[in-house]
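Sending over a structure as structure tokens; questions will come in a sec.
Left out: one protein chain. Kept in place: all the others.
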Amino acid sequence: MSATLSDLSVIAKAEFRGDGDCLISAVNTLSDAQAGEISFLTNSRYLKELDSTGASAVILNRDMANLCSIRNLIISDNPYLAFALIASYFADNNKPVKSGVHASAVVSDNALLGKDVFIGANAVIGENCKLADGVHIGAGCVVGDGCEIGESSELSANVTLADNIVIGSHCLLHSGAVIGGDGFGFANDKGQWIKVPQSGRVVIGNHVEIGANTAIDRGAINDTVIHDGVKLDNLIQVAHNVNIGKNTAIAGATAIAGSTRIGENCTIAGGCGIVGHIDIENNSHVSAMTLVSKSVKSGEHVTGSLPAMPHKQWQKNLSRLKKLDELTRKIKKLENQ
Amino acid sequence: MSATLSDLSVIAKAEFRGDGDCLISAVNTLSDAQAGEISFLTNSRYLKELDSTGASAVILNRDMANLCSIRNLIISDNPYLAFALIASYFADNNKPVKSGVHASAVVSDNALLGKDVFIGANAVIGENCKLADGVHIGAGCVVGDGCEIGESSELSANVTLADNIVIGSHCLLHSGAVIGGDGFGFANDKGQWIKVPQSGRVVIGNHVEIGANTAIDRGAINDTVIHDGVKLDNLIQVAHNVNIGKNTAIAGATAIAGSTRIGENCTIAGGCGIVGHIDIENNSHVSAMTLVSKSVKSGEHVTGSLPAMPHKQWQKNLSRLKKLDELTRKIKKLENQ
Partner (left out) sequence: MSATLSDLSVIAKAEFRGDGDCLISAVNTLSDAQAGEISFLTNSRYLKELDSTGASAVILNRDMANLCSIRNLIISDNPYLAFALIASYFADNNKPVKSGVHASAVVSDNALLGKDVFIGANAVIGENCKLADGVHIGAGCVVGDGCEIGESSELSANVTLADNIVIGSHCLLHSGAVIGGDGFGFANDKGQWIKVPQSGRVVIGNHVEIGANTAIDRGAINDTVIHDGVKLDNLIQVAHNVNIGKNTAIAGATAIAGSTRIGENCTIAGGCGIVGHIDIENNSHVSAMTLVSKSVKSGEHVTGSLPAMPHKQWQKNLSRLKKLDELTRKIKKLENQ
């Protein structure tokens, strides 16, 4: 499988410089690339590696292209995007296409399977499910009763969908993801917790990616909703009735409490905690390991992490923090004098 | 499946006002409820929605009942509890009852199965297990050797129990939960880690709920113990020899290190870290994303999170934090002058 530099420039929505007929068959890093491979430069830190790369061509932006003596280039305003498009071209072409239902899979008689559906070994598909054309269910997955999965969506091995989950088209759910566990809802009766039934669904849009071991709970009455283009990393907790807007990306180990709304095109870094019943508006950004306890306005960037210090420095400073109020009062007194 | 308002008031341990014969068949939110449905008001924020709700009846407290022009009411001192009881009534009646062992399940010959046990497709039950009456094992679960599961307890799909795990009655374990992995115990031999065998069990009481992808490690020698009525949310880490007291509830993504004891009726919010070998006494409360590094006294409420700020404000203030000790010394000097 190979393509000419000229063809790749079309795939990358970019222009090429040099030999348009140069044949490329793979992507690689600058330091490891060999003849026949294309590499990329998206960070000026790696500029030095341009001199010694064995790549037959390189993807970069115009400024760097003008500093570079390599003959064959793909020039893009967004070289990381150009790289993603070219790498996807090679990856998609090298991916083995699987279809058919493995003999060991347990598929309910009344499941509706589209064309070219793949169901792996020991997977289980419940009653009244609809799997659209090209759906790929990995080995060991369990799809509960009444689930719908849209065209070309893929569940990696050992994914679990509870009952009545809706997944759009072109989604990718990684292993260990659990969609539709009960939300954490209990009423307190003199110390004893009484379960509040969780009868909503989880509804996931198109082009959503969900990382390994991420858990998305079903809604209590209404649904938990993940809109088109959302990207969730690994080990994320999404509580009941959360609503995540289009194209928002959330990094690993973040936890979102119940009924919170996150807008479109937000980026939330890893290890964050977001309390329940608040609004994170469109285009906002949350830094790593921040606890968000109030709503965030559109476009705002909030941070609440403590910077790591050498342990001794931390001991000295943080012991003072417990008396910051007292300290502030002392200063007021001094000012009054 | 429906019930009269009068019957529902008995179920909810509450009183009714209005037409006791009014037939109700489901619960719903104030904004979505239609005729034949009952809704609830537990938060005065939603008071406005009372005017426009299509619900045939509403659950609320006496104060709000007196402000409200709706005819049919369930009046309770604890409307959320009343709602939970009524919603459970409808949910339990609508839940399909499954029993029998699926042909694809692998159940050891010497397993003891009670009446009406359900074992789903491709589940695996090891040697010498005892499953009491009404136990439900979801598809893809693996129950190790020597496990005991009490009456009416349910494992959702793809739950894993290691060997010799004890689960009480009326428990619910959500998908991806792992009970009985080895505790993280290693002795250091000149840089190399030597494993300390983890031969204790995990012993879980009655009416315990465990969230998706939560992990509870087995004890090193003694057992890890989760008492009756404990509720654990998703993605929680419970290390070896932790002991969690009755009716304590812990929210998602919290991690508890080894040998720590948590008392009864505690509430621990999400994203917390609790160090090993400490005591969190009865009725205490830990706020979200707090690191608890010392024991907590009975009834105490501890907090250790940093509030999120606009990023620029954070940059200004947190850079000062690293010099808080110096600042405190300066103030002492000024005071001495």
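For reference, chains read A and B in written order, and residue numbers begin at 1 within each chain.
Quick note on the criterion: a residue touches a chain if its C-beta (ideal position, glycine included) is under 8 Å from a C-beta of that chain, and two chains touch if they have at least 3 such contacts.
All values derive from a computational prediction rather than experimental measurement.
**Q** Which of B:A35, B:L67, B:L112 or B:L334 sits in contact with the chain that's absent?
**A** B:L334
**Q** Which of these, B:S39, B:T224, B:T248 or B:S305, touches the one chain of the complex that we don't see?
**A** Here the residue in touch with the unshown chain is B:S305.
**Q** Just the residue numbers, please: which parts of subunit B touch the chain that's not shown?
**A** Residue positions of subunit B that touch the missing chain: 104, 106, 122, 124, 126, 140, 142, 144, 158, 160, 162, 176, 178, 181-182, 184-189, 191-197, 199, 213, 215, 217, 221-222, 235, 237, 239, 253, 255, 257, 273, 275, 285-287, 290-294, 296, 300-307, 309, 313, 316-321, 323-324, 327, 330-331, 334.
**Q** List the subunit A residues touching the unshown chain?
**A** Answer for subunit A: residues 27-29, 32, 78, 80-81, 83-85, 87-88, 90-92, 102, 104, 120-122, 138-140, 156-158, 172, 174-176, 209, 211-213, 229, 231, 233-235, 247, 249, 251-253, 265, 270-271, 288-289, 305-311, 314-315, 318, 321-325, 327-328, 331, 334-335 touch the chain left out.
In the analysis below, only the chains that are shown with their structure count from here on.
**Q** Roughly how far is subunit A from subunit B, going centre to centre by Cα mean, in whole Å?
**A** 26
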